[in-house]
Structure formats: C-alpha cells, structure tokens
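With one protein chain held back, the other chains of the complex are shown just where they sit.
By written order: A and B. Residues from 1 in each chain.
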Amino acid sequence: MDDVIEKIKEFLSDDLLELKEISRRQTYITVSEERHFDFCKYLFEELGGRFATATGMDTGDGFEVLYHFCFDSMNRVITVRVKTKGRDSELNSLAPFLPAAEWIEREVHDLLGINFKGHPGLERLILDDSWPEGEYPLRKEKR
Amino acid sequence: MKKRTIIPIGPYHPLQEEAEFFQLYVEGEKVVDMDVRISYNHRGIEGISETMHFDQVTFLVERICGICSASHPLAYIQAVEDLAGVEVPERALYLRTIINELERIHSHVLWAGLAGHFIGYNTVWMWAWRYREPVLDLLEEISGSRINYANAKIGGCRRDIPNELMPHIQKVMDELIPPMDMITKAVLDDPVIHARLKGVGVLTKEDALRYCVTGPTARASGVPIDVRRDDPYAAYDRVEWKVITRNEGDVFAKAVVRLLEIFESIKIIKECAEKIPDGPIEAEVREIPPGEAVGHVEAPRGETFHYVRSDGGNRPVRHKVRSPSYVNVPSFRASCIGQSISDVSITLASVDPCYSCTERIAVVDSDTGERVYTARDLIKLSQDKTKRLMEERGRQTNE
Partner (left out) sequence: MSWKIWALKKSPWVFHVNTGACNNCDIELLELLTPRFDVERFGIKLVGTPRHADALVVTGGVTRQAAPRLQEIYRQTPKPCVVFAIGSCACSKGIFKKGYHMIGPVDKVIKEVDPEAIVMYIPGCPPKPEAMILGVVKALAAL
C-alpha cells in the first residue's frame, strides 16, 4: 500500500493539499478543483482503484465532494476530497471515463445542485418530476 | 431504416431504496439502447438520517432494503465504530456473522426461485421458497423477527443467541444441504436451462471493471472481489471459506455463483456456531468523536458502502449510503444491448434487482403509441422461449 501512496505523492507533488490517514484502512486526500479530474483518472486507470461512490456535502460557503475509491487487494479506501470555492463553481465530471460515476453525479446534482462539466446527461435522477427547479433538499438552508 | 420501438419497464423496483423505470429501445427483437429513470422509492433516507441519533440511525438503515436488513446496519455500524475506535467483543463478531450469512442464504434462495419463475420454471420458484422457510424460522427464533433482525448495534449486538440454540442452528443447516443440493443440481444439470441461460446477458470483465460492479455480478465476470475476504469484518477471517468466481459473465455464471455461495454460507454458519466463544456481546460506547469514516459490508447483492461524518454531537452531519444495486443496475447498458427482448427480463433479474419491475413491463409502439405487449407478455415471451427449446429437444413441458 505504501508504494501506492508514494506514487500518489509523486503524481500530485505540490497539488496534494492534505493527506490524512485514519484507522488502518482509510486515506483521505484533498486536491484542488483543477486537479481532481486527472487524479481520479489516475487512481482508476493507472492504479486500478474501484470507484465506490461519491458524497456531496454542503459546507455553507461551498461544497465538498468526496470520491471514494476502493483498493480491494490492498484493503484500503482512498477518498479524494474536493472543496469548491463557492456555491456557483462547477466540477469536471468523471463520467466520460468512468460510467460508474454517471448516476451518482446526477444524484449529487439533484440533491445539492452542483454542476458537473462534461457529463453526458445531467438529468434529474432521484427527485420526482414535480420537484421544483432550483430547490435542493440537502442544502444547509433546507434543513 | 428499421423501425425503433420503445419499451418502458417499470416504474416500480422496490428491492432497494432506488426504484427504476427502464426504457428499452428495440429494433425488431434486438435491444439497441436503454434509459433508466429512478425516484419512485426515493425516501430521502440520507436527509432523515441527519435528524436522528447515531443509535436510531441503525434502525433507519435497516429499512433501506428489506433483504439487506442486516448488511446496511452493519456497514453503518462499522463506520461509526471505526470513527469512535470501539473494540467489539469477540462473541458479538460471531453473532453478526451468523445473522449476515443467514440473510445471504435466504436472499440467494429467493433469487433462485424468482429466476426460475422468469424463465418459466415455476416449480423451481415454489420449491426454492419452500426451502427458504426454515431459514426464516431460524432467524425468527434467534432474533425475534423473520426479516428485520435489529441485531447489531454500535459497539456489539443487542441480543445474544443462547448457547443452547447452537445445536439447533447446526441441525437446521444440515437439513438445508440436501434441498439446496437438489436445487443446485436441478439448475446445473438441466440442458434446457443451459440452453436458456448460457451466453445470455454477458457482462465482460472489462465492462465489469468499467462499471465498478460488485458482489455476485462482479464475481461471475471474473473479478474476484469480496469485502468479506478483502476487508475482513465480523468473524469472516476466523473461519474457513472460499470466494466463488466464474469467468463467463453470463446469467448462468451468476446463477452458479449464487447457488455455490449458499453452500459456503452454510459452512460459515456451522463453523461459527461451533467456534463461538463465550463472553460479553457489547462494548460501551460513550460518545462519537468528531471525524469521518467509511464502512463497507458484503451484502447478498454486493458491497454496501456507508460514509459517516460526525461533528462531535449526537447526530451524524452527513451520512451517505450506497447500496449494491446502485452500481450493478447501470451495467445493464453493457449486458442488455444487443440481446433479444425475450432475454431482457432474465438479464435484468440476473443482478438480482427485483421482481416487480419485470411484473410491470409494457411494450409501447413509438409510432402509434399503442400498447403492443403487456407486462405479462414479456415474461411470457421469456417462458415461451424455454418451452420452444424444450420441444426442440423433444422433452415434455411440465404444464
């Protein structure tokens, strides 16, 4: 596992904003909005991570999106954390190279209103047809 | 240009939190594209979870899916235990293993029965469900309920299984082996089932990796992943068992993987019931510190994945749930396109999403908007194909 972390450090070099290891099997890596697409692509295509899911979160002044990758043979879950600078910023979609991310990005778009650039069909997935446009149930002001 | 027909399938698909509405685009009999719309069963569990205490959430996630009602809580609990650094007592680990494996057996048997129904073998359906009953009875005896067990809790288990019941568990498991043998043989040795399922709905290894599928769907496509082995939780690293894989990726391979897994589960339960140590069943958990953690568990259908974040209060600030079908279902795009529509219902069923979606299929002709096939006709198409194959082989159908 350590050589994977080394490779990641080498790949990201200065763009690695934070690396946190929690418990025996979880690693959290924070990267910038600009690098997360490359980095996820690297994790999936070069290092062979299995994309588990993504978690979107409202932090008040922006969004936080976590992409969870499982490395089954090494018993590790590497989570890529991206923080957007504001409520309006967009993220690059992972769906063009990762079909498994298609649904979850649509769901995050539904629930939080984050736009994913380059997604093949960012349509409504999880909310009903009559749900009002521009209302996002998991945003802070809705709770 | 060939005429293109749209077939809506759905909308209901209640096996997990996501319900689905499929639209198949068909040219002649061949499926050329498909679309999925979900939302029908969206209950906003992630939103509700943030209004509940850590302990209450256990019972909420139990109700995400009726069949994974031991796996979801366990994934959530393991995430919280990781976060709080709780050491779970040994006996509780064994109890969790027993309940989770019983759940796997009843789920796989249920699937075998429904798969039989879809290809026109109602006998398999009735038999499989009849032999599933002893498992449910056993679960009721040891947990108090046939389906929602409410067994695990943060720090251990809520209810102990008395040692006097262990011989009974052994006995029920022993009695389960002959009928499971019979069902397995009935499926694996039948030339018609071979003809009907082999080479149908193939999900290649490359596609399985691209779509990141999990569970039996991945294992049948030659991707040897199993959370129970890769990230051992409960008592899975303390007992002997093996991961079943197949390389073909077709519906038949998925059936074989599930059926053989039943025997592995029986083995695990028997060994657990024998080895279970005495001792406390729960550890004290005082408070959940701020932090975040993920937990994953191998449910009958694949990996359930939970992410929990705490700010030190008594409620999670974010709780993300991903059930196995959420990644398995999009792989239909890879396995259904190019198939004939009579194979679609069994291909959809092969990842074990649910039955009632296929019960509500209607075929609509896109030009006239007229209803051409009804829900039943699609299953009938599938059943007729089996019948035709039987007749070609000079066998009597049992109707």
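One rule holds in what follows: a residue touches a chain if its C-beta (ideal position, glycine included) is under 8 Å from a C-beta of that chain, and two chains touch if they have at least 3 such contacts.
All values reported here derive from a predicted model rather than from experimental measurement.
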Residue of B:5, B:69, B:97 or B:143 in touch with the missing chain, whole complex considered: B:69
Touch criterion as defined above, residue of A:3, A:18, A:128 or A:141 at the omitted chain: A:128
Residues of chain A in contact with the chain not shown: 127-131, 137, 142
For chain B, the residues touching the chain missing from this view: 11-12, 14-17, 19, 39-45, 47-48, 51, 59-60, 63-67, 69, 110, 113, 125-126, 129-130, 133, 146-148, 354-356, 359, 374-376
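Just so we're on the same page, only the chains that are shown with their structure count from here on.
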Whole-Å separation of chain centres (CA-atom averages), chain A against chain B: 26
Chain B contact footprint on chain A (complex, rising order): 22-23, 25-26, 28, 50-53, 55, 57, 66, 68, 70, 72-73, 75, 77, 79, 98-100, 102-104, 111, 124-129, 137-138, 143
Interfacial residue positions of chain B with respect to chain A in the complex: 18, 37-39, 42, 44, 46-47, 50, 82, 85, 209-212, 214, 225, 227, 230-231, 291-294, 296, 303, 305, 307, 309, 318, 320, 322, 326-327, 330, 333
